[in-house]
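Reading through the structure tokens given below for one structure.
With one protein chain removed, the remaining protein chains of the complex are shown where they sit.
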Amino acid sequence: MPNEDIKEKMRKVRQFRIDEKDDIVDLILSLKETGFNAKRLAVACEIYKKMIQDKNCVKFFGLAGALVPAGMQKVIHDFIEEGFIDVLVTTGASLTHDIAETLGYHHLQGELSAKEIDDSELHNQELNRIYDVFLPNKVYEGIEDFVSKLEIPDGNMPVSSFLKFLGDNLPKNDKSILKICAEKNIPIFCPAFTDSGLALQLGFHHQNLNLNHFKDMLKMVDLAWDTKHAGICIVGGGVPKNFIMQSLQFCPNSAQYAIQITMDRPEQGGLSGATLHEAISWGKVNEKAKFSTVIADATIALPLIFWYLLRSRSKN
Amino acid sequence: MPNEDIKEKMRKVRQFRIDEKDDIVDLILSLKETGFNAKRLAVACEIYKKMIQDKNCVKFFGLAGALVPAGMQKVIHDFIEEGFIDVLVTTGASLTHDIAETLGYHHLQGELSAKEIDDSELHNQELNRIYDVFLPNKVYEGIEDFVSKLEIPDGNMPVSSFLKFLGDNLPKNDKSILKICAEKNIPIFCPAFTDSGLALQLGFHHQNLNLNHFKDMLKMVDLAWDTKHAGICIVGGGVPKNFIMQSLQFCPNSAQYAIQITMDRPEQGGLSGATLHEAISWGKVNEKAKFSTVIADATIALPLIFWYLLRSRSKN
Amino acid sequence: MPNEDIKEKMRKVRQFRIDEKDDIVDLILSLKETGFNAKRLAVACEIYKKMIQDKNCVKFFGLAGALVPAGMQKVIHDFIEEGFIDVLVTTGASLTHDIAETLGYHHLQGELSAKEIDDSELHNQELNRIYDVFLPNKVYEGIEDFVSKLEIPDGNMPVSSFLKFLGDNLPKNDKSILKICAEKNIPIFCPAFTDSGLALQLGFHHQNLNLNHFKDMLKMVDLAWDTKHAGICIVGGGVPKNFIMQSLQFCPNSAQYAIQITMDRPEQGGLSGATLHEAISWGKVNEKAKFSTVIADATIALPLIFWYLLRSRSKN
Partner (left out) sequence: MPNEDIKEKMRKVRQFRIDEKDDIVDLILSLKETGFNAKRLAVACEIYKKMIQDKNCVKFFGLAGALVPAGMQKVIHDFIEEGFIDVLVTTGASLTHDIAETLGYHHLQGELSAKEIDDSELHNQELNRIYDVFLPNKVYEGIEDFVSKLEIPDGNMPVSSFLKFLGDNLPKNDKSILKICAEKNIPIFCPAFTDSGLALQLGFHHQNLNLNHFKDMLKMVDLAWDTKHAGICIVGGGVPKNFIMQSLQFCPNSAQYAIQITMDRPEQGGLSGATLHEAISWGKVNEKAKFSTVIADATIALPLIFWYLLRSRSKN
């Protein structure tokens, strides 16, 4: 490798200035010229923007982690409403949380002292803790009530079809992920559906249910197979990440755009923390893909990316 | 809280000495009197030992992460063979890896330079990378061959029944997790089964398959419900952790013993990194339970725990 | 603890909406009502704002990590220029990087492939790598030239006095941390000064140098002792964190405000990842203090906090 090659590809790090009148697009453009996760966040913003501008791009969005309890339900809803997500893959927990909020229940937060959030005491008070957010037990009663009344047309339908049915049956509202997906015909895949409070309630009240997971798996492969330009945004890893990745593995076109927002790291060998670069060896991500992994809490990174996408669209 | 209470419960940290003639039991006993993850590892060893000695304890084992590619297949096999696991919950990937090794294929490792493990080049050579381990593509052909010839008696059976069937059909060997579970009638639950290469091959070759996930979910709840003393060992988090936890949530007896070995942390709010203490608020872990979370790579901690269990048993 | 106490202190998590016309103050106010690190970031913003508004507050700022190479030099400079920092404690590396940029040298970045940033090749090309940022060797020559010409008035002066002298001798510019501190008489403490390229150059060219570290240690204790309201902002942990903390430990007034931005975690027992709550046991942080630890890359969190502080000031 001749010397000049590397240096020619390098640019000065910019010691950027923040002006109070900056908007998010200004900030992201500045961060693009820095290093570490700031730069990676800026690159992720830019890649997502390109995914949206590319009319041939199908945008797969993998969502793991308790983002709805952490107040990100409406942000994710708006990603979908704005057309920034074409296929959603998520966990049963996220769907459970989404229904809870949609039915009028709430997650709770507060500045509590260490003594006040003693878990034994919380248990006595029927408050389930998710780090610094709390879910009252009575939420489950509300979900149970909703679920028990469902008239499920076909107990063997694919999980994704059932999730569309669920969305159709939820009340009109402006924040539900299930509802907006149903309205916009955005498929939701949930490969580990039975690993959720929602599925437990379904199972208790609809004993013969056997929602089809295999049809969804094959449908997802078909979607990936037909995609000219696959773009993926992975939030937090887990099953949603792997399910998107495995669908792309054997396709003619692996991902051309890839974003990953996670706190997980590669060294312990699990898929959640695996680099997007590693995915090239599998043929899941194209070797010429634009990709960026941001090591950040999604509750910080996701709102910033969405804000950037909104603002940059209107500035163009 | 009166002063004397805390201090009375405290003991001196022991500045222990290692003798080359020590065995693993000596080492763990020494680490018990230290701090940080060394102590937590020692406490985990002790808890697991108690779980085994407690005749009323049902030992739930949640296994996530690429432990078979990392050479831990036989260790996990021996956990099962020795009777240290009563119910296994794992990922489709682990089962895929288990079948690959059982059919005579191998994961690869090696001291490769950064240039040599360039992922584009690996892709050209059909070597899939899992951090520092490599899986040749041809392994999938072997799995496909095995899977395509299966004569599945019932396309609607529960996933766990299918996994028993799979184990029965694998060749006799001394390291397969599926095989030893089938032989010893240890149930394997895999809530995200369709999120795996194994399920993909099944889906391609057995188009009408609709393995029942809901029956497994309910069966798991029944198992948890009937348990007098539940003991849980979580390796790596993910769906296996949550599936075990959710089954215990509404039971009369929440977990009395709990071990967690993970590199994940609580601050981002995901379940994988959630503390076992948090699980008390949910009623998944009993407030009087003995529990220990070890922040460690399972490839280091799991062999040590197994070694301790073997050795301490024979010393008693 | 009566039931009503906890619930009364809890509030609904707000499923907030992002409008493209929002400014950073709007976003932070929304995040305040969420959970996980988003909420903690918002609380940190609010605490920093209070520190600035509190006329009795002395703001101690601990800076570790390669923030100047990552493009954050000007942001930190502006924290100081705006009066948001009263006492700076940092590493020798940060000062070395600051001088390099101030003398007209630059750190480099670029979208390089894995092969291109092979470290052996970088070494051949005299490019030192800091994750994804690069520092050409020739920068050291420039620093050496600057350092060799210094006429140091007193080889036994405290390190902080020497850093003031350094700042005075640097050319006028609008981004140097050393310069703005010298101009505004903000003391810089650097307890591990000899652990730096700058100190190495000084040592090579000024053989009898014995800058006094003990006087600085005592001066820092005096500063902490005299502080009515101590406020601390820790970026990244390390020696700067401990040096600030130890100074406050034996003072009549421990910290009343505390912010920590770090990727480190408590479980391995090191001080960098220790919680601010733990610092209460030491008397370093007051038990009634307002505090927030944000698990985030400082290159993302620090610009956001600064932007918030600027914008919220002008909106008031």
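Per-chain numbering from 1; labels A, B and C assigned in written order.
One rule holds for everything that comes next: contacts are C-beta pairs under 8 Å (C-beta built on N, C-alpha and C of every residue); 3 or more make two chains touch, one makes a residue touch a chain.
For clarity, every value in this text was computed on a predicted model and none was experimentally measured.
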{"item": "Contacting the left-out chain in the complete assembly, out of B:Pro69, B:Gly92 or B:Gly283", "value": "B:Pro69"}
{"item": "Given B:Gln15, B:Asn185 or B:Asn316, the one touching the chain that is not displayed", "value": "B:Gln15"}
{"item": "Interface with the undisplayed chain - residues on chain C", "value": "64-66, 69-70, 93, 119-120, 122-123, 127-133, 156, 191-197, 199-200, 202-204, 209-218, 221, 236, 238-239, 242-243, 246, 263-272, 274, 277-283, 287, 297-299"}
{"item": "Chain A residues that touch the omitted chain in the full complex", "value": "35-37, 114-115, 118-119, 265, 267-269, 295"}
{"item": "Absent chain, residues of chain B that touch it", "value": "1, 3, 5-7, 9-20, 22-23, 27, 30-31, 33-39, 41, 43, 66, 68-75, 78, 101, 106-112, 114-117, 121-122, 124-125, 127, 130-134, 175, 263, 277, 295-297, 299-301, 303, 306-307, 310-311, 313-314"}
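In the analysis below, only the chains that are shown with their structure count from here on.
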{"item": "Chain nearest the global centroid, as defined over all protein CA atoms shown", "value": "A"}
{"item": "Rounded Å distance between chain A and chain B, as computed from the means of their C-alpha atoms", "value": "26"}
{"item": "Approximate Å spacing (C-alpha centroids) for the pair chain A, chain C", "value": "32"}
{"item": "Contacts with 2+ other chains: residues of chain B", "value": "119, 265, 267-269"}
